[in-house]
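The complex appears here without one of its protein chains, the remainder shown in place.
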Amino acid sequence: MSRGAEALDLPVWNTASALSWGSRRSNAMAHLDSDVKEESLREDLKFYFMNPCEKYRARHQIPWKLGLQILKILMVTTQLIRFGLSNQLVVAFKEENTVAFKYLFLKGYSGTDEDNYSCSVYNQEDAYESIFYAVNQYHRLKNISLGTVGYGENEENKIGLKVCKQHYKKGAMFPLKETLNIYSDIETDCIYLDLRALSRNSEDWKNSSFFTLEFYRLLQVKISFRLKGIDLQTILSRELPDCYVFQNTITFDNKAHSGKIKIYFDSDANIEECKGLNISGSVQKNTQYVLAFDAFVIVICLASLILCTRSIVLALRLRKRFLKFFLEKYQRHVCNADQWEFINGWYVLVIISDLMTIIGSILKMEIQVKNITNYDLCSILLGTSTLLVWVGVIRYLGYFQKYNVLILTMQASLPKVLRFCACAGMIYLGYTFCGWIVLGPYHNKDVETAGGDQSVHFIAAWDLFVGHLSSQRIIK
Amino acid sequence: MSRGAEALDLPVWNTASALSWGSRRSNAMAHLDSDVKEESLREDLKFYFMNPCEKYRARHQIPWKLGLQILKILMVTTQLIRFGLSNQLVVAFKEENTVAFKYLFLKGYSGTDEDNYSCSVYNQEDAYESIFYAVNQYHRLKNISLGTVGYGENEENKIGLKVCKQHYKKGAMFPLKETLNIYSDIETDCIYLDLRALSRNSEDWKNSSFFTLEFYRLLQVKISFRLKGIDLQTILSRELPDCYVFQNTITFDNKAHSGKIKIYFDSDANIEECKGLNISGSVQKNTQYVLAFDAFVIVICLASLILCTRSIVLALRLRKRFLKFFLEKYQRHVCNADQWEFINGWYVLVIISDLMTIIGSILKMEIQVKNITNYDLCSILLGTSTLLVWVGVIRYLGYFQKYNVLILTMQASLPKVLRFCACAGMIYLGYTFCGWIVLGPYHNKDVETAGGDQSVHFIAAWDLFVGHLSSQRIIK
Amino acid sequence: MSRGAEALDLPVWNTASALSWGSRRSNAMAHLDSDVKEESLREDLKFYFMNPCEKYRARHQIPWKLGLQILKILMVTTQLIRFGLSNQLVVAFKEENTVAFKYLFLKGYSGTDEDNYSCSVYNQEDAYESIFYAVNQYHRLKNISLGTVGYGENEENKIGLKVCKQHYKKGAMFPLKETLNIYSDIETDCIYLDLRALSRNSEDWKNSSFFTLEFYRLLQVKISFRLKGIDLQTILSRELPDCYVFQNTITFDNKAHSGKIKIYFDSDANIEECKGLNISGSVQKNTQYVLAFDAFVIVICLASLILCTRSIVLALRLRKRFLKFFLEKYQRHVCNADQWEFINGWYVLVIISDLMTIIGSILKMEIQVKNITNYDLCSILLGTSTLLVWVGVIRYLGYFQKYNVLILTMQASLPKVLRFCACAGMIYLGYTFCGWIVLGPYHNKDVETAGGDQSVHFIAAWDLFVGHLSSQRIIK
Partner (left out) sequence: MSRGAEALDLPVWNTASALSWGSRRSNAMAHLDSDVKEESLREDLKFYFMNPCEKYRARHQIPWKLGLQILKILMVTTQLIRFGLSNQLVVAFKEENTVAFKYLFLKGYSGTDEDNYSCSVYNQEDAYESIFYAVNQYHRLKNISLGTVGYGENEENKIGLKVCKQHYKKGAMFPLKETLNIYSDIETDCIYLDLRALSRNSEDWKNSSFFTLEFYRLLQVKISFRLKGIDLQTILSRELPDCYVFQNTITFDNKAHSGKIKIYFDSDANIEECKGLNISGSVQKNTQYVLAFDAFVIVICLASLILCTRSIVLALRLRKRFLKFFLEKYQRHVCNADQWEFINGWYVLVIISDLMTIIGSILKMEIQVKNITNYDLCSILLGTSTLLVWVGVIRYLGYFQKYNVLILTMQASLPKVLRFCACAGMIYLGYTFCGWIVLGPYHNKDVETAGGDQSVHFIAAWDLFVGHLSSQRIIK
């Protein structure tokens, strides 16, 4: 028998040999009743620690749980791929709309964001033009936009732009005396520009006193407006379309007063109920099949959940019996590590995964019938559960002896690896704090290269560590 | 004798020692006839498992096959390089034409494609201009193009553009009521613009009702036309030129309705018979030499094919004799692994490689005389066969004892490596599915970096694994 | 007892066993007094080489130093993060101003520097235009700049630009005869352009003879001016703003006479006293809390410094006692390595770190109250001390036996690693010198790729080296 299998069956043989050793010694004076009980417990223990193949051979028990898990892998992965594809469409629609808005509302947008802001201006003329451009483009939106967007109503149920400027409360700059008076409290001014105001005389609003900016005390200008959009794409896959409300905000940020105004564009997309939308023709035909599939996944996961819970309950009951027997017979407690052997970690993994799949599938069905739109939570639940299900496959590999060796090796070397990471982590933490302060702000460009260097250092240290492990025969 | 050589000759010595051991035991009662037969079989077996050098030393048999293989490596590589160079010209011609078409027909093409589409527009004016620009450029083609292109006839034998637009069947957008009626079925409208229509009044066609696009229900606009071209370059290397038909399609894709129209440019280049082309002067002089070379490659490969097939047939016959003898003498079957030892895997490799080279060379000759133009299949056949031929060189390295150790080590560690990959693959699969859904759509930019990180993780895990192998002395 | 702990306690047990061995031998003839002294010394030595946990167990001594160090890590890291954030603001303000100046004063600045210069011009017209553009933008500064900048006074207390040109003293180029006379000495001409001169007639100054450049003998043109700026951003975090003087220099470098004039932009930012700045409102409220925190850090570091110094003094006294005793008893000197064991390297590390933190904190407090502005020195001191403090954490890991093994392994393999680096370094040095001369100037583009290759070579060599170490069981 291989060493790997020995290691797995260690608790069994420990206790079993303890039993047999004990039984041999106390054989003569034992009652017949006790002997029968002991034999039955020994049989149950042996059977409990068998793997499905051995169980089948021993009692011709068909491995339902194993079959169910394999079916579950297929189902859960299929479900995840389907959901992933439709989720990707939703995310792509949001992102493409944001990019389109940037092209429409930001003057001189190059197609790629600088750092974390979209673009920047460096002189007063450009600053004014950028602000006016955004307002004008909003006004002309219907004639320029390629998407299915329309004006949305803001919190006050009005259609229009809200322009706010934030500046230090009072301030005066006297160029001759070269003095600057600043009152450090911050004031915010806002005006609303509705479509009528913009249409009446297109250049009138520009001359209002609001748009005379005193840059030396200006903190930021914020243009915010709402747009509505429809994701018609889903019609092609015979699903009902989602309606969106885009809360767009263009921020001209002059907080740094460094001569560079950074322009941020934020677009919060919320999925809302579609009002005033009539879809004729053959829509929503195949939704019911998807719902049936999801329901089937839930049923399977429930079955798996019940079977695994039952296994754990049985194991706990067996442990209780064993502990009692052991206490009666040898008058001592079973050590803690042996007690934990009764709790099969894989079952816990399966139960967690099943619970996540069930909740995720219910969310997915609700999304399908447009009751809720929480794509993010659903994707985290389904994604994580699929990850756990696939990791669980390694367990089945462990049934083959050769793979067992591999898995045991990993288990054995894990504490050493963690210890190495703790040591390296300390040095890395100190290095990061020091490097951030001493080098960080000066050499922004070299960070990437340094990253490459660090990975080389890491590999070098890691190799040394593995060499150390292997020379000590710690990895067996 | 080195351990490496022992391992290779293992079956021989196994069976041989079995024979000798058996013969010693049953010597007394054996007939003379059986002894002679046994001795002859033993000699044949010993000879069969020798390598060419040993064969030469044993029976002064000149290693024709070895010489043929070495000659074949030279020939096949030369042929591949020649074909590769001419194939590259063909591919480069197609690619350069596609790039030139993009510059000619796409307004504002920057020289590099965005993602998988060529460029994109974000407002209505740009969309109209891009469409009109493509049509106008087609009209002026003769005056602007630098290549030897002419108008090609489409399926209906007409010269001109076909513009198609696809949209939802009925639709109405009422800006005041903010409602949208969409009929989910899709309709396609097309018009043909021939050169005459374009010439008559250059701005007339733009005002047709067809070119009034309702973007809110538009799915896509497709402009398709055919162009003819000649690859005159081959005249310089004294070969007949190929004639091409380019089926160009410009697609303005608004399926997402996200405010961004993606412009795709597809150019399908087909090589067709050249009509109306007169080449005077000294062309097609050296084609015959190339054909002769290809024919010679075929002859060599045929010879190699026949010799290897013969070897395999002889080996099978020897196996039959041996099995029969073994059954007669020891009344038991030879084990499966020993039976497989008679089939030399390298010969199978050579036969596959030869067959591919022969088919590839015939294709190459047909391409040379312009009967067919299937460059792709030919390149796959010739390329793969060359790869196999070079991999076959490792076999000859195995004749040297020191290299033999290396090859045997690889053979021994291969199953461990595959097992490691299976385990890592499971985790990787789960991680990929999970990562794609949970992280994928949100952080497109970080994928590259993550790729780098993953390779570091892989190296770290791999090192640990190698350390494990080396500490177990599994790698011998 | 583990081997790790043995190694650490080696000197103790060495000397202790020497003592016990000696004492057993000379027990009979020793005086009672000597025995008591010896016993006391042995006790003290044993106690000295204990770690805090053991000390607590042995004499119930509460580990003040250990607690103090843990508190110090928290405090120092918090302080560093706070300082890092404010330092980053200062650096970002300088950098953003420099970028804004480049956009304002350099014609056709693309946003990224070429190599080490900002941009370049290739013909005479562009050269003149770039110079005039810079001067004009300086004149219009108040109307175009977005920042809080004003004109600064130069060394002569005048406001204006200083334009200098450097050229070979005499020179004549005769286009007809194709001869060139150059006098190799260098001459510098300068003019001052004050705001009045620029305002009077905006195009007048361009026609002065100074701006007729003879490019064949021109070496460089330098435009220098001063600007004042205020970093108002700090008001938001309730701190007093810093005032800056930017000494800007635009250099048109024609030294190479290669037909390419490189344009450099240098901006030296100095923090100066703010004159003529009135900040009203609630500023400088929370400065006192920060100062109190810094003071507390200083107190803690002082305490740690005193405790560690005391430990070292005690250790030196103990060593003296031990040396004297050893000399008396065995009539020989303790070997050097054992003497060094008394000096705890970690204490030295802590003392250095404490001194740096104290000086750094004092500097930080001075910066806080705007007495000095030396951010760089302060960041180096605080950063390095934090690095040392974090590295010191490894020491506490050493108290756990399993980590001890790891640390001892590192100590053992360090000399081998250094030796390997010395060898590799020699080859690398030669390769660098050779590569720089032979390949360097011709293939600038391939340097990056070569860098990648080198790291692969390094990893390959390193692996071989680690394999060597691990096969020799040198890594224990």
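Lettered A, B and C in written order, each chain numbered from 1.
FYI, a contact is a pair of C-beta atoms (placed from the backbone, for glycine too) under 8 Å apart; a residue touches a chain by one contact, two chains touch by 3 or more.
Predicted, not measured: the structure shown is a model, and the values here were computed from it.
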{"item": "Option touching the unshown chain, where B:Leu45, B:Cys119, B:Val149 or B:Val163 are the choices", "value": "B:Val149"}
{"item": "Residue among B:Ala127, B:Leu198, B:Ile230 or B:Ile261 that touches the chain left out of view", "value": "B:Ile230"}
{"item": "In subunit B, positions touching the absent partner", "value": "77, 80-81, 83-84, 87-88, 91-93, 96-97, 99-101, 103-104, 142-150, 228-233, 235-236, 275-283, 379-380, 382-384, 386-391, 393-394, 397, 402-403, 406-407, 409, 413, 417, 455, 458-459, 462-463, 466-467, 469-471, 473-476"}
{"item": "Residue numbers in subunit C that touch the chain omitted from display", "value": "121-125, 127, 168-170, 173, 175, 177-185, 215-216, 254-261, 415, 419-420, 422-423, 426-427, 429-431, 433-438, 440-442, 452, 456, 459-460, 463-464, 466-468, 470-472"}
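What we mean here is this: only the chains that are shown with their structure count from here on.
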{"item": "Same or different residue numbers at the subunit A/subunit C copy interface, by half rule", "value": "different"}
{"item": "For subunit A placed onto subunit B, the superposition rotation in degrees, Cα atoms, nearest 5", "value": "90"}
{"item": "Cα-centroid distance, subunit B relative to subunit C, in whole angstrom", "value": "53"}
{"item": "Chain centre separation in whole Å, for subunit C relative to subunit A (CA means)", "value": "38"}
{"item": "Multi-chain contact sites of subunit C, meaning residues that touch two or more partners", "value": "467, 470"}
